[in-house]
Each structure stands twice: as C-alpha cells, then as structure tokens.
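Notes for the one structure printed next.
As you look at this complex, bear in mind that one protein chain is not there, while each of the others sits in place.
The chains carry the letters A and B, assigned in the order they are written, with residues numbered from 1 in each.
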Amino acid sequence: MTSAAEFVGVSQKFGDFTAVDDLSLTIAEGRLTTLLGPSGCGKTTSLRMLAGYSRPTAGTIRIAGRDCTRVPPERRDLGMVFQSYALFPHMTVADNVGYGLKLRRVAKEERRRRVMETLELVGLAHLAGNRPKKLSGGQQQRVALARAIAIRPKLLLLDEPLSNLDARLRVQMRAEIRRIQAETGLTVVLVTHDQDEALEMSDDMVLMRAGRVMQQGPPREVFPAPANRFVAEFLGYENFLADAEGRTLTVRPENLRVAAGAADADAPAGPGGLLLRGTVAHIAYRGADLLVTVDATDDTGAAVRLLCDVRGGAAEGLSPGGEVTVDAREGALVRLPD
Amino acid sequence: MNTRRPVAAALAVAGYVVMLVPILFVVVTAFTAGSTLRFPPEGLSTRWFEEALGYEPFLTALVSSLQLAALATALALLIGVPVAVAIHRGRIPGKGLVEGLFLSPLIVPELVVGLALYQQLMIGFGLDSLTALTLGHTALMIPYAVRVTGASLALADPHVEEAARGLGASPLRTFATVTLPLLRPGIFSAALLSFVTSFNNVPLSLLLQTREFRTLPVTMLDYVQQSYDPMVAAMATLILAGTVVLAVLAERTVGFAKIFGGINR
Partner (left out) sequence: MHSRKSALLLVPGLAFLLVGFLVPTLLMLFSPPGTGAAEVFARLGRMLTDPYDLRIIWRTVRLGLIVTALCVGLGFPIAYLLARSTSRWAGVLLALAIFPLLLSNVVRTFGWLVILGANGAVGQALVATGLVDRAPQLLYTELAIVLGLTQLFLPLAVISCYSAVAQVDPGLDEAARGLGAGRVRTFWSVVVPLSSPGIVVAATLVFAGAVTAYTTPYLLGGSGQRMLATQLYAYSSVTVDWASASATALVMTVLVFLVSGLSSAFGRKGATA
C-alpha cells in the first residue's frame, strides 16, 4: 500500500486548547479512510489541516509524498465536500461543478463535457441549469460531490457529508459514495461521528478522542476487538464488568441472553464464559425487540447493571423484579487490554 | 388592525397620523394656486412646481447634493466593504473594538462633527466646501457600509469561500468570484441607505456650506426662513416622489425591511 497522504507528528492548538495532539497517520492510496469520533475529538480539524484551511502548530503534512504543510488550499488539488455543502448560491449547478475546471483553464467545450460527465456520475445531469437553492438537500449534496470530483483531485475529503440528510437518504448515499469511489478510484477521507456509517463505508477507520488516535484499522478488525473502553463504548458495547481477576470485560446488549429464574449458585458458565444471576430492573418495549435492564453482581462482587437486547420469543416469563440468569453468546465476551 | 385590542389600535392609529399626515399636507399645499402657505389651499394649480423647477438656487443645490451623495456613497463602500471583510473573514485582534471604532461616527452628534470639520479643516486648513463635505459625509456613511455589508457577510456560509479556495482560486479571485457576488444585496442596501442619508443630511452639512457649494436641504431651510410661499412645498413634493421611486426600487430588489434590518443593531 502506498500512501496518498501522511500526518507526521501534527498538532493544532487554539490558544490553550489542543484540538489535535501529535497525530501521526497514513492515508492509504485508493482506499476510503474514515476519521471517527465524538464532537471535539479533532477529526474535522485534522481534515481541515489536510485540506489547507488550517495550518498546524507543529508537524508535517505530506500529500502524495510532497511536504504540503505550508501550501495554501488552492495549490493542493484536493476535492472537499463541506458539511453545509457550501455551494455557490449565485451560480447554476453546472457553473458550480465547472468552477474548478475554469480555474484550471480547461477549454470551454472540454469543460462542458466534463461537467456533464460528472453530473451524470452523480445522477443530476437533468438539473445542470438550476440554482442550488431549488434543489433538495440530497441533490445539493450530490452537486457538492460532483464539484469536488470534477477537478480529478488527489484526494476527496468529506466532512460529515451525510449528517444533514434524513435517515433513509443517508443510508442510500453511503452506498452511492462507495459506488462513486469504486468508479473513480479516488482516495477518500471521510469525517463522521456515526459509527454505523464508518463501519459500513470504511476500508480503514481511525477512532479519535481529544485530538489523539484511540485505535485504527479495517472495520472487521476493529469492531470485534476494541482496544480500550472508549472505543468499546463508542462502538456500542454497553456492558462493562470485571472477571474474577479484576480484568475488564465488555459485551454488546444483543449478545446477552436472559432466562427467567435464578440458576444454581455453582452452575458452570456456558460456552460464552459468563453466568450471572440478577433481577430485572426495567423492560423497554421496542417493537422488534425488548431492552431488558438487569441488576446483577459480577465475579468480583461489584454491582453491575446489564443491558440485554432480547428478541421477541426469548422474553417469555420476564417481568420487572423477577429473578433471571444472564449469559453471553459464544465468543461475544471481549477482554479489554489493560 | 385588530379591534380586539382597542387601546393598542387607537395608539397605533395616532402614531400613523403623526407620522404620515404632515407629509400629506406638504403635497396638498404644493398644488395650491394661492401664494401663501395657507390651509385649505386656494385653488388647484401646478404653478409652484414650475417655479421650483425654474428656481436656479434649488437646481444648483440639487445637482450639488446628488454629486455629494454619489461621491460619499462610492467612497464609503470602497472603504467600508474591505473593513467588513476584514472584520468578518480576516484574522485580526480585537475585532469588537475595531468594529466599534468604525461604527463610532454614528454615536457622535452630526452637528458636532460638522462643527469640527468646519472649524478644523475649512477654517484651520483652508479646505474647500466640497472636500470637507465629502470627508464628513464619507466618515458618516462608513458605519452603514461596514454594518450592512457586514450583516450579509455574517449570514453567508464562510465555507463557500473555503470551497472556492479548495477548488483552486487564489484569495483575490475568491473575493471577486464568490465574496463580492454574495455581498451584492448588502452592498446595494448600504449604497441606498448611504445615498439617501447623505442626500437628506442637514446637521453635518449645515456649517460646511459656502456660497459656491450648497446642498439642497440646507438651501430649502434657508428659503423657508426668508419667504413663506409654497415653492418649498413643491420642491418637497418632488423629493417625496423621488424617494417613493427609490423605496419601490428597494422593495423590488432586496426588500424594504431587510435594508433597515442591518443598521438596526
């Protein structure tokens, strides 16, 4: 894997606040990398430094092997899609998409051809003459995408591109962005706070917190093996408990099973490696499933509150205050590194 | 108006009467056939319009006022738009202080500024009337340019300019192809407000007049003091007609209320 871009020891401070702290990261050529984390984790700041809108206080940024730390955005040849789309309201869709080509002195006929080609790629050729204001949010998003890729950028940067769309459209656009990436072969860096989006779209994901990388790797490697409690919580591991040696274990709600009645005190743990007795504190009905809250005691004797996602039939006999036994599915219990 | 709120409605009607009825009286008086300011008017004629349009001092002053307003407006925009851009898009320390400084001509009474320019620049430095008036009017209009164009900059998505940079536009090119077009409504509003304010101004212009260069409002004031005939009413009606045209133009382009939205904090 060759690198399309690199952060080497990059920091960004705004006064006393450190937005990005000694970040070193390699963006692999031709892949889709997501920067994932809660707001304020430094993901957008990192993207803005990569695009040249913000100059790091320390470190080096390389694009295609060249040190670009002090290069202004207009000479980086990157395509950026802003969260607000930032379409030029005084230009038509075609003029928006052709803006970067015009600046590159692409001849008029060639420009027209490439604008239409790019608009076809995003499925908006029929709206070329419209003003952005007349378009729906999803359409504006596609125009922003087309504008960014029309210049055939070295990298395509997407800052929370789907967060302003409604839920259904968001899911559609995930696949759409992957399709466009596959067709163009572009290297994509995507910033998001949505773990589902990152898991579904990424080739590589980078989890960030307080300006530092918490874990990185392909989704299939990161998801089953969170490196620490922050990553686990962020990816939806709701339950944390300690084993007999006091090491931290975590397990997802959908991987816990609840059975009515208390098991024998000395019953052995099943293949899941977990067997706890507890009482039901609360049951929330969610249509397809039930979210059962169980108060239990872990192997160190500490009280734990477990969230168990129970599918329809398995909920029989459960009621608030009732005694239950909780165990885990095989291989679902994750031990966090110390 | 709502009849279920009788007190408020009565006060509102009184307010409209005070605001608008005197203007109606000016118009009615302008069409009198008589030769004094008298109500009801004696007969109907357009003779005072003919008189006003043939009265040399009014015509000269009208041209002077239009010149001055155009000059001050252009200068104020040329100076004020960069200031607004620096305040809203630039990286300058103490932005609040800088903005306050550029809005300060709005706080000091205009008559006081007029006296200062008269005493210090015209008497002290021997500046001619047009130069002193241009300086004063421009200084007074800069706040309008800074605040009104600043308001439309504050509303615009700053990422739009970043997008242009990312697509390869230099800062100057970004300003010309993106920022300036976005500012167009703000610049139009500021220009309209500045022009009208400068054209109508009395307190600032009052002391800066000379025999060679007089503005229309001050010339009309002097005329009222000397004679009591309805010619000023006719001139006033003509100004009213011009203002109405300008107001309709403003309503058609950016919307009336928006123009004042920017200046009113």
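Definition applied: contacts are C-beta pairs under 8 Å (C-beta built on N, C-alpha and C of every residue); 3 or more make two chains touch, one makes a residue touch a chain.
Worth saying up front: this structure is predicted, and the values here are computed from it rather than measured.
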| message | Among B:R47, B:R89 or B:R173, which one touches the chain that has been omitted from the display? | response | B:R89
| message | For chain B, which positions touch the chain that isn't shown here? | response | 1-2, 4-5, 7-9, 11-12, 14-16, 18-26, 28-29, 36-40, 75, 78-80, 82-83, 85-86, 89-92, 98, 101-102, 104-105, 107-113, 115-121, 123-124, 135-136, 138-140, 142, 146, 161, 171, 196, 199-200, 202-203, 206-207, 217, 220-221, 224, 232-233, 236, 239-240, 243-244, 246-247, 251, 256-257, 260-261, 264-265
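Simple rule for what comes next: only the chains that are shown with their structure count from here on.
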| query | Distance-wise, how many Å sit between the C-alpha centres of chain A and chain B, to the nearest whole number? | reply | 54
| Which residues of chain A touch chain B in the complex? | 51-53, 72-80, 82-84, 86-90, 99-100, 103-104, 147-148, 151
| remark: chain B contacts chain A in the complex at 157, 159-160, 162-170, 173, 177-178, 181-182, 184
